[in-house]
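Notes for the one structure printed next.
Only a single protein chain was left out; the remaining protein chains are all shown in position.
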Amino acid sequence: MTAENLTANLHLLTPEFVLAGFALLVFVLDLLLSDEHKDLLGWLSALGLVGLAVLSVLMLAGENESLYNGLLAVDAYSLFFKVFFCGIGVFIILSSIDYVKKYLNHPGEFYGLLLFSILGMNLMAMSRELLTAYISLELLSFSLYVMVAYALGNPKSNEGSLKYIIIGALSSAILLYGLSMVYSTLGVTRFEAIAEALMEGEVVSPALWAGLALIVAGLGFKLAAVPFHMWAPDAYEGAPLPVTAYLAIASKAAAFALVLRLLAEAFVPAGDRWDQWQIILVVMAALSMLVGNLVALAQRNLKRLMAYSSVGHVGYLLAGTAVLAQDSLLGANGVIFYLVGYSVTSMVVFAALIAFFNATGQDEIPDLAGLADRQPFLAMAIAIGLFSLSGLPIFVGFTIKFYLFTAVANEGYLWLAGLAIFTSLISLYYYLQVIRQMYIQPALAAPAEGDEHRSGEEGIEARPEAEAEEHLHTPAHHEPASDYVPLPRPSPALIAVVGIGLVATIALGVYPAPLLELVESASAAILPGS
Amino acid sequence: MVWAWLIPVLSFAAVPLIILFGKRLPAKGSPLAILAILAGFAIFWVVFAGFLSASPDTEGCEIGVGTEALTCNFKITWFEAGIPGADTSNHDRIEVAWGMTIDPLTIAMLGLATFVALMVQIYSLGYMRDHDGNFDPRLDWYYAFHALFIASMLTLVLADNFLLLYVAWELVGLCSYLLIGFWHERPEPREAAKKAFIVTRIGDVGLLVGILLLWSQVGSFSMTETFAAIENGVLSDGVITVSALLLFLGAMGKSAQFPFHVWLPDAMEGPTPVSALIHAATMVAAGVYLVARAFPLFSASDTAMLVVATIGLITALGAATIALVATDLKRILAYSTISHLGLMMLSLGAFGYTAAVFHLLAHGFAKALLFLGAGSVMHSTDELDVRQMGGLRRVMPVTAILFSIGALSLGGIPILAGFWSKDEILVAVNKELPVIFIVLTLVTALFSALYMARAMFVVFYGRFAEQFEHVHDAPKTMSITMGLLAVFAIVFGLLALDLPGPFKGIGYFIFYHEGHGLVVVAWVMGLSTLLAIAAFIFGYLAYARRSINLDGTRGTFARVLEVAENKYYVDEIYQWTVDRVVLSLSRFIAWVDRALVNDVGINGPGDITRVLGDRLKYHVTGYVYTYALAMALGLIGLAIFWWLVSR
Amino acid sequence: MSWFLFIILAFFTLAGGLGVVVTRNVVHAALFLLVSLVAVAGLYLILFAEFLALVQVLIYGGAIIIVLLFAIMLTRTAEYPYISDNKQWPLAAVAAAAVGVVLGAAFLDNNIPETSPNSPAFADLANSLFTTWAIPFEVASLVLLVALIGAIIIARTGEDNR
Partner (left out) sequence: MVPLVAFQVLSAALFAIGLYGVMARRSAVLIVMSIELMLNAVNINLIAAASHLDGMGKWANFDGQIIAIFVITVAAAEVGLGMAIILRMYRNRSTVNVDEINLMKW
């Protein structure tokens, strides 16, 4: 390939170049702005991402090109995820502006790294070759390592980051070794070529198989699928709350964007071979559902709870990837749709938790006690978000679960769908514990230390009924009871994020058809066979 | 008829309005909910009239698959997925519609649900006040939940596909959770709400898996298409049986069938009007409705029908014995509900489709009346223990009369509604099932008359309990609604007769395969009438002529024996029966409740999962090298597996 | 001749590696790592990958080992000369051996047609790197930038109090 035909359709990569340039611009502006104006950078980054999403749609809609000898794809699939990631980025930035201002140093770098990581995610959705995919993944991972450690003085943040980078580096070594095994048997690392090699009827080289196994293990880390999940709770708990949200939502979605394309282009065409791979994905899916949801039952820290519950959700998503098929888009649709719905809902929950943390500095489940009276809007948002995550109807959580589980059942894995429904039932139980705290437990006057929380339950029973009644249900404009501490209003940005998220949670749950059309065009781009 | 969708939508629309503006509206926005359901009730009559005048030629209408009754379907597509343009039947495509089916079953349920809900909501205006006449501080939430509850139930009834039905089903469960736990300051309602939610959700897992199984075979959620597939023999017998049983699991949870009945008595912790709504028209009716709705599926499997009948009989008999000895007025009514739901299931299992639906309606009116009556008593006296009550008719004459009507109707006294429907059930059971079923059903019928007599005579007749001297009767909002319900409890049964005019009697309206008039089997009708009348006479002698002993239920019967031994030999038999059979049976069932169902069945899985989670969490040790080791082990597993497979 | 070189270099590679994972002195471990890395550079030479050998020595020997030594010095604790393994090391040994056996067996089972070692021209390497692989190359530069910024933010002193 010469330099001439290389630049021929370089304009298709404009959004990526713009994003990289924009991130560098944020770094530069950081040097020029005074400390009290640094939150402008956040607004600027969010605005830039919105612009970038618009630009991508305008420039790339309808394109279906493969660049650089099949390294990168510019198609409906990558466009869908590009817009999706930009959207997540906007929401994460908006919900972190106050947090960053209050708790973190180096705001400029924070937003710059976030933009770089979004660039990495976009490239992950575009990659059609192992090394390109890997290096994009590392761009995302490195940004996340730094962002997890961003609460510099907090030993937990530090510890989370150390564990994350050690396990991350280990998994990237494993993934790279797999890549080298694939290369040493095929001489190429493009997804297409892997598919061709797998399809060639005769015995497939064991080194290729082992290599692919290593690659799946390495990606399993990124997905936090059992048994590669153990870093997740620690990284989630240690990270600053907006970063936790980012880990839970964006990095997961990006990893699935990559895995979905890898499976669809490299494995699914292989027919019988793919059936053999399905087994392992199904096993990992079942384990993730069980372990994630069961262990979540025993958690007291909200971030940890969300971490384990996200492991459970990864189980559902993996079940969806396991039923990818050449002649049906249901599985791919289900996974993409689930990712969108899960992200929207999680965004609501996390934004509300960030608002709560900004006001109180607390993130244990008992700290939420009485939130329904102290800040009803947040309590309602969290409750709706959790109901949606557990899959109750009306909310998008139900629709996505329904779609995905139907797809799974359709491919004949009825038991897996049953297990998924059953574990959703378990998840409802621990989500209800959180909701119970907000709506039933009384608000505590002072940020309580340790065991005082747990006695709260008995406390209310001993209380004379009338007093309890008044205490719990004084409308906000009445004189608050003496031990009743209303929370300050969340900032407009956070209210906007929560509000938009709530509207989307319900709107997508009630009328998902337009989104599903987009999802379908995206999955048709990676599964053209159907 | 097309406007039927407005019925639930109006109530749905009331929910956010009440939540948002309720605090600023008069009576906390409750008129909004009442107006919504009132309009729904009005629309129901329009729909009903439209349906009566419709024929298979009317747009959207046809002769229903399976039922052979006129069925009208209307739908709009909700979302589609899969390969564009592909056929839904070969699984490349999901098409999900918002649609509604209007057939006689829907009409019947719509009428029952809107009417009872209307009555209950008006009644609540009187009930949800304290003794100074102030509204409950959360009246707005109460009415919002009520509106949501009834809207979900109406959606469930109208749904033309299993998916929408499931959505509504879940919403009904959620609302019952919210309403049962409405007074969440006390621990019992909280626990009761949780229990109701979890128990019914266990059944729901079965329901959803069943729906998915059907979908995976049929390729559509549409009920019409599913039933057509069954009719055409597309589905294998195994699939039919398994999916019917899975659906029945859901119905068992919702309709409180043994062993899932445990949530229902506890659900008495909710406000009494809520109990009336749950027991008469919404939640528990949903299970029976589901079986009736999916009757083409159930009737295609003998196994499923036998299971339905057997579970129904066990539930009916077991709950009836407990109702005989319970001391809490609301709990007597609760067990009575379980028992009657069991009878309905039994009837369905015996191909008594008409009888089951008929009984569902008759029972609904009577039971709503009884609960509202009990609520009235409770509202006035703050007392629920029947042993503390007596002769209340002196201070609450209206309530006493209305409650008695409900009790007599449910007890099966002739001419009243319960008599006709119960008789229909007995006829069906006699015709289709082995003789042991009819014998036990008659025993259940006797018991149900007995406990109704007990509840009625103990509370309202007999010696007046002096501490209630200054108690007042129910306010107008409460007595008028009860009166309206009482009218239905009296005259509704006459629909069983072959009437002149277009309606022709219920047997020609709600039927499976073919309409039929009232079937009279002389000995069955005679015997059941005899048993019911005997039970009430006995109840009068035993409970009304006697003041009530405070030594507890056993003591009650001991005194009964002592006084009556000279006159009625039957008392001794009864005493013996109560001591030896009923008490031990109800003790056994209570033990099953506590030990097996509650500890093993409900708490068991909960405890197991919690303990499992508690143990399992220790695998995340906090040491990063453990994480690495887990990854390595996973890696070895993956590599070995694929290496073996690749050979 | 090439077998002889290979065996010598393989010995040093593995011995250095083993040294890293068994020695009780951290500074020794860093030196063992250096031995192993240089031996790997030698392996690259007998594979005719001169450029990579050069990069290996420069980056690993010149940069990475130095960073590691700096880190060791900056985090010096009294126990460094006596550093031991954690409690699960026997299990770890079994697992690692199993992974090694599985991977080795997979390679031994392979039948790939191969040619004698040959080497591309530098120019071809560069051409390919900056045309076909241009995008990963750009991304890799961003990865380095991110790591750089991150390292500065995280390691800077005087910001512990937040």
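Here are a few things to note about the model shown:
Each chain gets a letter, A, B and C, in the order it is written, and its residues are counted from 1.
Here, contacts are C-beta pairs under 8 Å (C-beta built on N, C-alpha and C of every residue); 3 or more make two chains touch, one makes a residue touch a chain.
These numbers were taken from a predicted model, which means no experiment stands behind them.
Considering the intact complex, the chain excluded from display touches A, B, C. The chain not displayed touches subunit C at residues 2-3, 6, 10, 13-14, 17-18, 20-21, 26, 29-30, 33, 36-37, 40, 43-44, 46-49, 51-52, 55-56, 59-60, 63-64, 67-68, 70-72, 74-75, 77, 80, 83-89, 91-93, 95-97, 99-100, 103-104, 107-108, 110, 112-120, 124-125, 128-129, 132-133, 136-137, 140, 143-144, 146-148, 150-152, 154-155, 157, 160. Summarising the interface, subunit A meets the missing chain with residues 69, 131, 134-135, 138, 142, 145-146, 149, 152-153, 155-156, 158-163, 165-166, 169-170, 172-174, 176-177, 179-181, 183-184, 186-189, 193, 207, 233-234, 237-238, 298, 304. In the full complex, subunit B touches the omitted chain through residues 617-618, 620-625, 628-629, 632.
Please note the rule applied: only the chains that are shown with their structure count from here on.
Mean C-alpha positions place subunit A and subunit C at a centre distance of 32 Å. Separating the CA-averaged centres of subunit B and subunit C is a span of 70 Å.
Taken residue by residue, subunit A touches two or more other chains at 205-206, 209-210, whereas all remaining positions touch fewer. Contacts with at least two other chains are made by residues 102-103, 105-106 of subunit C. Subunit A makes touch with subunit C in their complex at residues 1-3, 6, 13, 20, 27, 67-69, 71-72, 103-106, 109, 112-113, 116, 119-120, 123, 131-132, 135-136, 138-139, 142-143, 145-146, 149-153, 161, 177, 181, 184-185, 205-207, 209-210. Of all residues in subunit A, only 162-163, 166-167, 170-171, 174, 203-206, 208-210, 212-214, 216-217, 220-221, 227-228, 230-231, 233-234, 276-277, 279-280, 291, 294-299, 327-330, 333, 387, 392-394, 398, 402-403, 405-406, 409-410, 412, 414, 417-418, 421-422, 425-426, 428-429, 432, 436, 439-440, 460-461, 463, 465, 468-470, 472-473, 475, 511-513, 516, 520, 530 touch subunit B in the complex they form. Those residues of subunit B lying in contact with subunit A across their complex are 23, 77-84, 91-92, 94, 137-138, 163, 166-168, 170-171, 174, 184-187, 190, 194, 198, 201-202, 205, 208-209, 212-213, 215-216, 606, 609-610, 612-614, 616-617, 619-620, 622, 624, 626-628, 630-631, 633-635, 638-639, 641-643, 645-647.
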